[in-house]
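A single protein chain has been omitted from the complex, and every remaining protein chain is retained in its original position.
Residue numbering begins at 1 within each chain, and the chains themselves are lettered A and B in the order written.
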Amino acid sequence: MTNPSLLIVRDLHVSVEGKAILKGVNLTVNAGEVHALMGPNGSGKSTLSFCLMGHPKYHVTSGQILYLGQDMAALPPNERAAAGIFLAFQYPTAIPGVTIANFLRAALRGVRGQDVPVKEFRQIVKANLNALGIAESFMSRYVNDGFSGGEKKRLEILQMAVLAPQLAVLDETDSGLDIDALKTVAEGINALRAPERGLLLITHYQRILNYLTPDVVHVLVNGRVARSGGPELAHELEAKGYETFRDQETVTPVAS
Amino acid sequence: MTETWSEVTIDRLAKQLREPGWVTELRRTALARHRELPWPHPSDDVWRRTDVSLLDPSQGFVPAEPKLLQAVPLDHPQVARSLKPLDGEQLAARLNGSWLSPPALTGVNVQELSDAAKSSPAVVRRLLESNGLTDAEEKFASLNAAFHHDDLFIQVPGGVRVEQPVRLLHLLSVAPKQAVFPMTIITVGSGSSLTLIDEYISIPAGSSEPHLVNSRIELILESDATVHYVRLQRWAPTAREFLLQRATLSGGAHLTMANINLGAALSKAHIATRFTGEHAESRLYGFVFGHHTQHIDQHTLQDHQAAHTFSDLQVKAALQDQSRMVYTGLIRIAKRAQHTNAYQANHNLMLSRDAQAETIPMLEILADDVQCKHGASISPIDEEQTFYLMSRGVPREAAERLVVMGFVEPIVQQIPFAPLQEQLRQEIEGSLH
Partner (left out) sequence: MTVAKPQVTINDEYEKLYGFHVPEHSVFKAEAGLDEQKVRQISGMKGEPAWMLDLRLKGYRAFLAKPMPVWANTALLNSIKFADIYYYLKPTEKPGASWDEVPAEIKETFDRLGIPEAERKFLAGVSAQYESESVYHSMREDLQKQGVIFLDMDTGLKEHPEIIKRYFGTVIPPADNKFAALNTATWSGGSFIYVPKGVKVSMPLQAYFRINAKNMGQFERTLIIADEGSEVTYFEGCTAPSYSSDSLHSAVVELIAMPHAKLRYVTIQNWSKNVYNLVTKRAIAQEGATVQWLDGNLGSKLTMKYPGVYLMGPGAHGEVLSVAFANSGQHQDAGAKMIHAAPDTSSVITSKSISKGTGRTSYRGLVKVYPGAANAKSTVRCDALLLNEESRSDTYPTMEIDEKQVHIGHEATVSKIGDEQLFYAMSRGLTEQEAMSMIVNGFIEPFVKELPLEYSVELNRLVQLEMEGAVG
């Protein structure tokens, strides 16, 4: 392959407040691919997503995160965002007093490295609001403040659409949504699929995969990728549950 | 009290202001009262955290008699900005106790106190004599009662809705070691409404010597009156302030008050709301932007004397540099004030390692059928919020600035006048570092 892979996670060990959570994760996402990372509660899925984004509480004790061939270790979260990584949070943080409009503008300025003219900013926002069926009044609300679960998820997708990242990591974006909201969110994600982009969907359930067919499915158990395979693996999980993977010691190499 | 702070000064003031004799008599009574009152006891939680001797005019301060004040440079940037009327407001500006130009306000009568004392003596006398203070408060308030000048009597008659916001700008040019005693009395009649922005600026004549401001503000809301009151405190960095600000609410009155504290080296403010009639409601908001070595000590009182009353209070402080914020607040619910709901919150955002915050939110509840809640917090900028913003590409410094502005925003939102909101946002954001 001439181009470097979009994302390579190499033997990643991570601890939180002194407790080891990830114990050697290996993962490669190439441009144009959609990967699903599945696993039971407490397996380390969210930890991996926070690490990719550089949350200060998560300490990489060994291993590497390479994005477009570059080691991310020293980069603060905003520079990872500017490099093209996006994380849709499972539990987005509320920032009372800060309007979504102000927030998005500051984000776009950060990602682009320069100010975005008001007119252009309005156009970008408007186009995306329309596409996602969100009312314009949404923009003057405070970030995630007093939002319902569905509203929070929609704001995450809106941000993803506006910032147009190259690698999007979606942490349980499907959880807690009714079927209509789930469809909207899935459409938003599908709209982002492109040959130059990669997607890593972190999910507990197979449900969202009915709308988004992954190229590769990984099963994370006890801080390690227990198995990787094609879309059929998700169906197998649905049928058998995670129990069968718990004892699995061998790590199947990533299909590529 | 020294010679300077004696009846001699009172007599000179009386002559200059040409006030009726009974007003001067009240000044003398107040001075006598000041002399007999003790200084606050060091065990008193409301006073112990501020060195009150710094607010004692007899510690080398001289009275700033109206005619001795110097001219304000009208091209001073802060003065020039404040003198520019904002879109849609009625502006009346005063310089050192005189009108810059005769005020032309619709729906509002504005008089200097000496004139009001002649035209409506009964009302003015009752207001000047009103008390209900603790001894410690009166120790300082009596100084204002003895030496007040630059004093205004503002009246909205009953049944008048003043549509356009009124901004009163008080400009004071002060010489080093001067002490000034402004007083503003505002009465709003039954069923009337008023939005008043009360702005105070002092410009010292190039010296690092302190000047002293002892202010009194009285707001009287008659039944069913609706008032939005904003106090903008922009004293110079060398100012020391004692402020007594009180609101009295009759039945059905609604008050929304925002105190924006931006200036002064030292400020000791007592802000009280008293509910004397049923179904009165007040919402009090305060923002303190602490910077340099500022010491801000605010005491609030929500004094519920009548049933079915409501009060909400939120004081927020963002503390930079070596600033120090002291907050003490009391909700008092009298036995007869059943069915009262009262809330109080004080939040302090620590922006520097050297900043200090102390908070004492107090409750004294003597009625049982009430809902009462208070909260206080002291914390640095939230790391999760910063991370969330950074994960979207916002650099740390900008992310933190956004979080601070988000902290301030709910208070700014309470200012019922959009152009002023915007001005304040820019001013605060510009001062963050």
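We take it that a contact is a pair of C-beta atoms (placed from the backbone, for glycine too) under 8 Å apart; a residue touches a chain by one contact, two chains touch by 3 or more.
Not measured: the values here are computed from a predicted model.
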item	value
Partners of the unshown chain among those that are drawn	B
Touch criterion as defined above, residue of B:59, B:371, B:413 or B:426 at the omitted chain	B:371
Among B:18, B:41 or B:292, residue touching the chain not depicted	B:41
Full-complex contact with the absent chain, from B:7, B:358 or B:427	B:358
Among B:207, B:293, B:379 or B:426, the residue in touch with the chain that has been omitted	B:379
Touching residues on subunit B - with respect to the absent chain	41, 43, 45, 335, 338, 348, 350-380
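Here, only the chains that are shown with their structure count from here on.
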item	value
Separation of subunit A from subunit B, taking each centre as the mean of its C-alpha atoms, in whole Å	50
Contact footprint of subunit A on subunit B as seen in their complex	382-385, 387-396, 398-399, 402-403, 405-410
Touching residues (chain side subunit A, partner subunit B) in the complex	53-56, 76-78, 80-82, 86-87, 89, 92-93, 95-98, 102-103, 106-111, 142-143, 159, 163
